[in-house]
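Shown here: the complex without one of its protein chains, the others still in place.
Naming follows writing order (A, B and C), and every chain is counted from residue 1.
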Amino acid sequence: MITVKYFAQLRQMAGKEEDQFELGPQITLDQLSDAIGSNLPKIGELVRDKKIMVSVNFDVVASDHIIQDGDEVGLLPPFSGGI
Amino acid sequence: MITVKYFAQLRQMAGKEEDQFELGPQITLDQLSDAIGSNLPKIGELVRDKKIMVSVNFDVVASDHIIQDGDEVGLLPPFSGGI
Amino acid sequence: MSTTLQPKVRIQREDFSVTDEIEALKKSSKNIGGLVVFLGTGRELNKGESIADLNFEHYPKMAEKKLDDIRVKAIKDFNIIDMSIIHRIGHIDIGENIVLIIAAGEHRKEAFVACEWAIAELKRTTPIWKKETTTKGEVWVQSTP
Partner (left out) sequence: MSTTLQPKVRIQREDFSVTDEIEALKKSSKNIGGLVVFLGTGRELNKGESIADLNFEHYPKMAEKKLDDIRVKAIKDFNIIDMSIIHRIGHIDIGENIVLIIAAGEHRKEAFVACEWAIAELKRTTPIWKKETTTKGEVWVQSTP
């Protein structure tokens, strides 16, 4: 199972804080974006088009990263901490 | 009358905080160093050799500055404020 | 002064005391000669818009991890003695404290460099998001340099 977390405006768009998907032992980010997009097409598109950063297990990853079963994926709008 | 103030190591060398001199309406720094040196030869020499900074009325002055009667002269060892 | 020993990197809802955090950091070494502090506070205006209030949210675990990374790298790369980083989340009023970074060094130069680097790095790497409430409504702020 892969957990996907939504933050800030993505959380508001999704209307929820996270989703969980059963997608096999290893998947690509494109495959994950399709799974997300089946219920949340706009967010799926943002991920597929690399418009937002993606973290896997608390580190930002490149778009060719292979996601393992059990990973936690974060969908991260541009940061605006500090001031 | 001209007031001369001694600070830090100069105050310790002089054994006092200040001196007062009656030296006429206008004098040069060399004339003042002679007056100081008559009682405190080492300090007079430091002033004459431009080894220490001199302030007149709370601003540092160049060595050709003319001192007026009534001025307050500060003899200033290298500063070490802050940390 | 607070007597509880708190971690040097924290994300928390409640306000912090700059004095208490400085005193806690001073305990790291008797050889601290210069501390440089950055304190970010809630401004009333952003690009001409009047802000009623701010709300911050973070990605738990990842945000703390990134702040820890910044602290460790700052101590190593800039030769400072220690660093604290605290960021508040939740509702924040105008004028309130948002973020605190303290760099403690033997001398001031490395502390200035480390502190300025750390706040830039926080903005770049740490998953924290700001929502501003203005007269026009709520806006999730895009990153600013």
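Just so we're on the same page, a contact is a pair of C-beta atoms (placed from the backbone, for glycine too) under 8 Å apart; a residue touches a chain by one contact, two chains touch by 3 or more.
On a predicted model such as this, the values are computed, not experimentally measured, just so you know.
The omitted chain makes contact with subunit B at the following residues, 5, 7-9, 12, 55, 58-60, 74, 76-83. On the side of subunit C, touch with the chain left out of the figure occurs at residues 17-20, 22, 26, 30-45, 94-95, 106, 108, 112, 115-116, 119. Counting the whole complex, the residues of subunit A in touch with the unshown chain are 82-83.
As a convention for this text, only the chains that are shown with their structure count from here on.
The set of chains in contact with subunit A as well as subunit B comprises C.
Centrality by Cα centroid goes to chain C.
Ranking every chain by how far its Cα centroid lies from the centroid of subunit C, the top place goes to B.
Taking each chain's centre as the mean of its C-alpha atoms, subunit A lies 73 Å from subunit B. With centres taken as mean Cα positions, subunit C sits 27 Å from subunit A.
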